[in-house]
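Dumping the structure here so I can ask a few things about it.
A protein chain is absent from this complex, but the other protein chains hold their places.
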Amino acid sequence: MNWKIAVGASLACIALVVILARGFGRDPHEVPFMLKGKPAPDFKLRTLDTGHQISLAELRGKPVVINFWATWCGPCRLEHPVLVWASREYGSQIQFLGAIFEDTEENARAYLSQNGTPYPQLVDPLSRTAVDYGVAGVPETYFIDAAGVIRGKYAQPIDPKTMAAQLKSLLEARASAEVQK
Amino acid sequence: MTAALVALPVSIALLTGAYAPQQAGSAPLEPTLEARVHKLGKELRCAVCQGLSIADSPASMARAQLDKVRELVAAGKSDEEIRSYFVARYGEWVLLSPPAHGFNWLVWIAPAALILVGFAVIIRQIQRGAPSASGALAKPRVDPQAVEPSSPTIAAPTAGDEYLQRVRSELDQ
Partner (left out) sequence: MNSSLGCGLVLGALACAVFGAVVGIGTGLARRDSGTPWVIRAAVGFFLCMLLANLTMVWALVSHDFSVKYVAHVGSRATPLVYTVVSLWSALEGSILFWGIILGTYVLAFALTNRGQHARYLSLALGTMLGIGVFFAFLIAGPANPFSPVSPLPADGPGPNPLLQNHVLMVIHPPMLYLGYVGMTIPFGIAVAALLRGDLGEAWTATLRRWTLIPWTFLSVGIILGSWWAYAVLGWGGYWAWDPVENASFLPWLTATAFIHSTMVQERRKILKLWTLSLALATFLLTILGTFMTRSGVFNSVHSFTQSDIGPTFLVFISLLLVFSIALLSTRGQMVAAEGKLRSPLSRESAILVNNLLFVGITFTVLLGTLFPLVTEAVRGVRVSVGEPYFNRMAVPGGVAVLFLMGVGPMLPWGSANPQLVKKQLLLPTAIGIAVALACLAFGLRGFLPILTFGLAGFVGTLTLRELLLPASVRIAEHREKPWTALLRSASRARRRFGGYVVHLGMVMIFVAIAASSSFVTHTSGTLRVGQSLKVGDYGVKLVGFQTGAEPHRRWKAANVELVGRDGRAETLAPRMNFFERSTDPIGTPAVRSSLFGDVYISLLAFSDEERTATFNAWIFPMVGWIWWSIPILVLGAVIAIWPARKSKVARLGTPQSSASDRVATADADRGAA
């Protein structure tokens, strides 16, 4: 009886320790990214400055980068220059969009008037679009290819190298798609 | 103990002291539908919190998710469709109760299985120790609890006295 219990208890404890050990190194706050390879949810949002509507469907044919951000989010402010740079570099080939997440229009206008933005900023009332995309915090940047499929997501403040790499892959995908046509 | 924030933990450095404006959500629906919204809200996990449901969490992200639930309920979607909507975007992780399929059956069945096995063990122990086997245990024990209601050597008077005697003897410890 003793040996059976000892062996059984040992196996259970080994399983316990292994499972706990496997837990190291993974981020318990990370949210699964489900929409990779899926069509990007359509939206129709108005821009902050002009008020005219932009919908994702009418941008089909050109890769799109959507960046969710907020003025109260420190890392968003940190990455803003990277986005401005990228939109200036690649703006002719790729459509950049910003989506304001859980913030007031006054805050956004005040921030943007100081820091500038070369691409349209969209107002997302009640964060419907953010939830539609599975956003779990800011900043998050989504990379959508010309066919409207989400290719990647970056859920941290983006740096120039990552941005360049992601954009290049978007453009390559588009180029190869065009060759196939 | 450092408690991680209930709301958005993404911001690490606060450079300017700006605060996320706490904006009100969409207007509640009529009572039966709103009750459905609340019930579903209790089952869905807030994407930025430490395990709270979107119905309970004060975070703005949670409020946005709850608004989405409200929109879907108002649009006539079924509970299952609403859950699949969130699972499609946030993964199985967004359901606070693991859906009972495949591997998840383990977490639903194992507790009941353990209790049943335990009961079986107890019953076996009782059967092993049944009065027929107690002859082997007739060693003179210094047992102050001399009075047992079931002991045949005592001319048991009324049930009340038996009880009283039991309580009395228990107290003499």
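Per-chain numbering from 1; labels A and B assigned in written order.
Quick note on the criterion: a residue touches a chain if its C-beta (ideal position, glycine included) is under 8 Å from a C-beta of that chain, and two chains touch if they have at least 3 such contacts.
Just so it is clear, the model here is predicted, and its values are computed rather than measured.
In the full complex, the chain left out of view touches A, B. Residues of chain A in touch with the missing chain: 2-3, 5-6, 9-10, 13, 16-24, 26, 28-30, 32, 72-74.
Along chain B, the points of touch with the absent chain fall at residues 1-8, 11, 14, 17-25, 28, 38, 42-43, 45, 50-53, 56-60, 63, 91-98, 103-104, 106-107, 110-111, 114-115, 118-119, 122-123, 125-126, 128-131, 133-134, 137, 141-142, 144-145, 148-150, 156, 159, 162-164, 166-168, 170-171, 173.
The rule is simple: only the chains that are shown with their structure count from here on.
Centroid to centroid, with C-alpha atoms defining each point, chain A and chain B lie 35 Å apart. Remark: chain A residues 29, 31-32, 34-35, 38, 70-75, 77, 102-104, 107, 126-128, 130-139 touch chain B in the complex.
Across the complex, chain A is touched by residues 8-16, 18-21, 23, 25-26, 47-48, 60-61, 64-65, 67-68, 71, 87-93 of chain B.
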